[in-house]
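Since the structure comes first, as structure tokens, the remarks are kept for the end.
Moving on to subunit A:
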Amino acid sequence: MTNHAIHFEQVSKSYGSFDVVENFELSVQPGEFLVLLGPSGCGKSTILKMVSGIEAPSSGEIHVNGKMVNYTLPRNRDVAMVFQNYALYPHKSVFENIAYPLLTRRASRPSKAETEQRVREAADIVEITSQLDKYPDALSGGQRQRVALARAIVRDPAVFLMDEPLSNLDAQLRDTMRQQLIALHRRLGKATIYVTHDQLEAMTMASRIVVMNEGKVQQSGTPEEVFQRPANLFVAGFIGHPRMNFLTAHSAGGNSVQVGKVTLRTQADAGPAGRPLTIGLRPTDGQYDRAEGNAISGRIIQSEFTGADAIQTLDFGGPSLLRIRKQGHRKDEIGTDATVTFHPKDIHLFDENGARI
Partner candidate 1 sequence: MSLRRSFTNRPIASLQPTGAMMLTAYVVLCFASIVSLTPFLYILSTSIKETNSLFTYPPDWIPASIYWGNFQKLFGETNFARWTLNTLFIGIAITLLKLIIDAMAAFALAKLEFFGKNLISVALLLAVAVPVAALVVPLFFIIRSMGLLNSYWALILPALTNPLGILMLRSFIVSLPADLDHSARLDGASEWQVFSQMTLPLIRPGLVVHAIFTFMLQYTSFLWPLVAIQSDKKQVLTVGISSLKSNFVVDWGLISAASLLATIPITLLFLALQKYFLSQNMSGAIKG
Partner candidate 2 sequence: MKHLPFRKIRAASRLLSSACLCGVLTAGTAWADGHLSGDITMIKGPHSADEAKFEAMIIDDFKSVEPNVDVTFTTYDWANMNAELTTGFASGNPADVLYLVDLIYPAYAQQGALHDMTGLVDSADWADERAEIPEFAWALAEQDGGTWGVPVLGAVYNIYINKDLLAEAGVLDTWDDSYAAMMDAAKKTTGDGVHGFSVRTRTGDFAFWDWLPYVHNAGADLLNDDWSGCGLAGAEAATQFLIDMHAAGVTPQIGALSTQEQFDLFKAGKIAIYHGETPQIGALIADPPSFEWDVAFAPPGEVGQTVMGNFGILSMAEASGNKDAAWEFIKHWASGPQVGRFAEQVNLQVVRGDIVDGMFAENPAMQKIQQEFVPRVQGIQPHPQILKILQSIWPVAESAYRGDLNGEETIAQMCEIIDGIVQ
């Protein structure tokens, strides 16, 4: 336990009878970049707040660097947090903002020169040195985010907490910042919990993703694991774009399932024949021009152009429509018939309770 940067032990948080977080168990290793991913209201921000001390857990223990911090004041927890809205101090200059964490403790207050040096270092890292004399409201969104990062960096904390730090930025800036954050993490090597609802951020940045829903951990694993082997319907639906197709089906015995009139071969064992199942098919896994595999034929009833690809909607007479990504786009395909094939390993099976088979 002492090796973990952050360790959660049966942590729960409830407001009255409403459970926001239930029995949360997790260990974050030093240097790890852990992403908490989930829709809003899933409890991921609450977890950050409990680590930082803004909220107290209802039960369970939180350890930072091997020390139980449940009852420690936020100022003594040695964690730095970057907020979604940056939480810059509007009445202080950029320099004063970054310097603030160094000056709050009289006992450990560095000298003026040292303060200056450390602020400049932190500002250098996030490339904001030229803005030190400005006030926050004179900065752009991206610059503000950098200031917030610098303020977190400057005090050299054991743990970084980031609460949707990029969600207020426009798409382009978000791309840049994402890369810079990865670089920054690599450089500092500090354990980080990063909270987001954006799967792209999670997939690109995380060394480990913890997917949460309704206060519970749905799956924990590397980006590849959660994408390729989603543990349940929620994770499968939440991760991947376009969203996975879910079709009601039943087992046809052994490694085959029956969806409407179509029978598909699967890698996993579907169980005894007749067992009700849900199968998941990623739109990106469908192949148009291959003869082999599980073929599904139907009529193209819609085609949405997205740039390089098109998302086509296929009516194959099954329980629901099927959306498939297709490279290239031709308007006149609407109304024509098409056949799509799926490799058996790309057919995800979920049991009645939504758990992966």
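FYI, a contact is a pair of C-beta atoms (placed from the backbone, for glycine too) under 8 Å apart; a residue touches a chain by one contact, two chains touch by 3 or more; residues count from 1.
Per the selection procedure, all candidates are chains of the complex that A comes from, given by their letters.
Small disclaimer: the values here were computed from a predicted structure and weren't measured.
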| item | value |
| --- | --- |
| Candidate number, among 1 or 2, whose chain touches subunit A in this complex | 1 |
| Residue ranges of subunit A in contact with candidate 1 within the complex | 52-54, 73-75, 77, 79-81, 83-91, 100-101, 104-105, 135-137, 151, 155 |
